[in-house]
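As you look at this complex, bear in mind that one protein chain is not there, while each of the others sits in place.
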Amino acid sequence: MVKRYLAVLLSGLMIMGSVCLTGCGSTSETATTDTKEETTKEETKEETKEDTKEDAKEDTAAGGDNLSESKDLLAAAEKDLKTTDGHEMMAAGTTAEVPEATASAEDLEKLEDTDKEKWHFYEYLDWDTANDATFPESPADGQKGKKVVLIVHGAHAWTTCYQEAFEAACDAVGMECEVYDPNWDQSTQDGYVDQAINEDPDAIVVIPVSADHAAQQFKKICDAGIAGFCSNTLPEADAMNYIMAYTGPDDWAQMRNLASALGKAMDGKGGVCYITHNVGTSPYYARTYGPMSTLATEYPDIKSLDVQSPGFEAAAVKQVVSDWITKYGDELNAIVLADDSDQAIGAVEACKDAGRSDIKIVAAGNSKQGSELVESGDLFEMSYQSCQADAGLAVRTISEYFCGEDIARVSYIGTDIINKDNVADFTPCQW
Amino acid sequence: MSEVKNNTNPGPTPKVDTRKTEINKFSLIFNKLGIWVIVILLAVVGMIVSKGDFFSSANIQSILEAVALIGMVSSGLIFVVYAGNMNDMSIPMTMAMSGMMTVQCINFGFPIALLIGLLTGAFIGVINGFMIGKLRANPIIWSWGFNMLLSGIARVVWGGKQLYADSIAKDTEYAQNAAETFYAIARTNVFGIFSIMILVMLVMFVIAWFIHTKTSYGQKAKIVGSNYEVAKFSGINCAKVAMITYVIDGVAAAVGGIFFSALRKTASYENGTGYDFSCVTAVLLGGVALAGGKGSVVGTFGGVLAYGILNNVLSWIGLGTYEKYLVQGLVFLFIVWLNTYSNRKLGKG
Partner (left out) sequence: MNKKKFKINANFINNYRAYFFLIIIMIIGIFTPKFYTAFNINAVTGNGSLVMWLGLGFTVCLIAGHMDLTVMYMSTFGALLCLGLHSINGLPYIVCILIATLVGVIVGLANGILVTKFLIPSFIVTLGMQFVVKGAMYIYTGGAELSIGKDYAFNEFLNEKLIPFLPFSAYFLITTLIIFIIMIVFRYTRFGRNVYMVGGNLETAWLAGIKSDRVTTLVFIISAAACAFGGALNGVYSGSASITMGEKGISPLMIALTATIVGGTAIQGGKGSVVSTWVTLIAIAFLKSIFKKTEMQVLVIAVILIACVCYETITLYRRNKTVGTRPNLHKEYLEETGKAK
């Protein structure tokens, strides 16, 4: 009996409390309902912020003081910050040309997997700019003192490295940053997006867990009048309507380069097997169908034998590769992996056990395990995808946005191919 | 007894046993041979599908390698299920923690690091054993909660980082050698055929078989598993039995975890995720009843083999990863049903 009363009482209390306290948080209430008003409000807020700062530093020159200081900071950071393997961390990004799509997305879906055209909308962020949402305008007063929330996809060695680089870069350019980690769960990430909006920062950076879901997440951020940036993982093309700018590695290009090099090394004949990334994510398409379609167009004699997704456990990959070796025998000449740490170890062990050192294994990414394997010659080659430069480019783009500069909507970090000859240039590894 | 009875009552005709004497032949065969029927069946299917390559040494090696880790953990988990504790959900973190502790202590030299890793497993086993054996906490809930607690602690303490043995090892030759030995244990072949991992798995099954059949602990565990009250009133120290059970389980999981991180070359809190369910699947396939008190180590080994052969045969058939899940689930349900069905038909259920 008491329980029931308590339940009623409590729910009543909760409702009453939340209603009463809604008054306290009325600012964010309006944020969800009225974007325009909020942006103007934000602008005024920025102005007042600037004013107070100017007041504090009356002795220096007036007008855009924070801006010039910010620009200096950015320039200094660009020069000073270096990645662990000795490359520039905050180098400017590159853009890629987007070719015209030959057909609509539905028609392209019907093509063969090996056709390059099929993956057009996966490969390029080819979105309709006419549908773009109205983005909040840049305050154009410098990034110094701005608050950024970073929502990563989940805990992993790569993520830790990215986070640390992001924090270091933010520190160097004078931004505050807070990191949320949803642990690879899409609904948790949704929760964090809501929480980040609730905290009312100046910009939100998201590494989406799921490409298809990015549109909803960035729509929410955009509706709240906050600048949303997407980093690393490719979102679906339509999500770009709500994304201020995308920065990250050009996964497709680097996998295509890798595949071309592989095809050349195989003399244009043989059979290839593929191990995929997590099914449905953007690297899944880029790292499996990118090389597959490149090989099919450039070297038509190379057959693709099988595609499997055993996940990221070395033992599971080992079993799949061993099965392939017994099943296909000499037909199998090369394996393309989506990951160069656990998957590479599994594949290399399996080939070693079977005494098949002739099988060429290529992988994406550059982890410590991977570059050791390249060094020892077990891994034929792998792509260079700098994790710290990825974070650096994101911070750079955000800073440029706050400085009021024009930013490229899509920019990529530089890529390279690591093989036995140049592996020394890319060590010590970032993660 | 019966002789005495016959002597005192010689007159009346002896009572006819009206109980059902005809036993389903299939049930009997299945009950005697258990999972090995399935293993042979799968092997025959594999033979046909692979056109004879199935019994090539490379393929057999690959099957064994694939199940080596699951086999190691299962050889300890069988006692947990056997003693009526359903499942140990703290296996993932036991594996992860022992791997991390081994890597963290690699500077003391390989043998000591290994020992510390095993002790970590044993320690987690002792806590589990105390809570479940002595205080009678619900095994599943307790180990689930404990797994979560350990995972939280590991995340906070190591900050979600991956540990590499060669970067933790100091710059002395001794420490670097230890790190190299650590990596090598998952990569060395003995006699050119079996890798150490397979050998360790087989040895662990032999030890488990010995403990299960030849020691008094094995007998006690059977009684505790089949009927806790009876065991208690017949003077068995149930708490002690549970404690030993969980220590064995913890050490087995620790061995698995150390090999896991040696194979992966890294130790992190996410090592071993999913092993709680995949290992109990193998154990249940082997005919160990979830209620406890039934099953054998030989059967469990068969279950582990069946798990590997099924995967192997499915890739020979050419199924993708997706369809494999469906077939695995259906085969698992079918085998477990056969187990319970044959037990019931024989009146053992």
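Residue numbering begins at 1 within each chain, and the chains themselves are lettered A and B in the order written.
Following the convention adopted for this analysis, a contact is a pair of C-beta atoms (placed from the backbone, for glycine too) under 8 Å apart; a residue touches a chain by one contact, two chains touch by 3 or more.
This structure is a prediction, so every number in the text was calculated from the model and none was measured.
Checked against the hidden chain, the listed residues B:Ile29, B:Val44 or B:Leu149 yield one contact partner: B:Leu149. Across B:Phe108, B:Phe123, B:Tyr217 or B:Tyr341, the residue that sits in touch with the chain not pictured is B:Tyr341.
Contact with the undisplayed chain is limited, among A:Tyr124, A:Tyr180, A:Tyr384 or A:Tyr401, to A:Tyr180.
Contact with the chain that does not appear here is found for just one residue of B:Leu33, B:Met47, B:Ile116 or B:Ala137, B:Ala137.
Residues 1-3, 6-7, 10, 14-15, 17-19, 21-22, 24-26, 28-29, 31-32, 154-155, 180-188, 190-191, 194-195, 197-200, 210-213, 215-216, 236, 238, 278-280, 284, 309 of chain A touch the missing chain (whole complex, contact as defined above).
Taking the complete complex into account, residues 86-87, 131, 134-138, 140-142, 144-146, 148-149, 151-153, 155-156, 160, 273, 277, 280-281, 284, 290-291, 321-330, 332-333, 336-337, 340-341, 344, 349 of chain B touch the chain not shown.
One rule holds for everything that comes next: only the chains that are shown with their structure count from here on.
Across the complex, chain B is touched by residues 155, 157, 159-160, 181, 279, 306-310, 314-316, 318-320, 322-327, 341-342, 345, 349-350, 352-354, 368-369, 372, 431 of chain A.
Of all residues in chain B, only 50, 53, 56, 58-59, 61-63, 65-66, 68-69, 155, 159-162, 164, 167, 186-187, 189, 195, 260, 263-266, 268, 270, 308, 311-312, 315-316, 318, 320-321 touch chain A in the complex they form.
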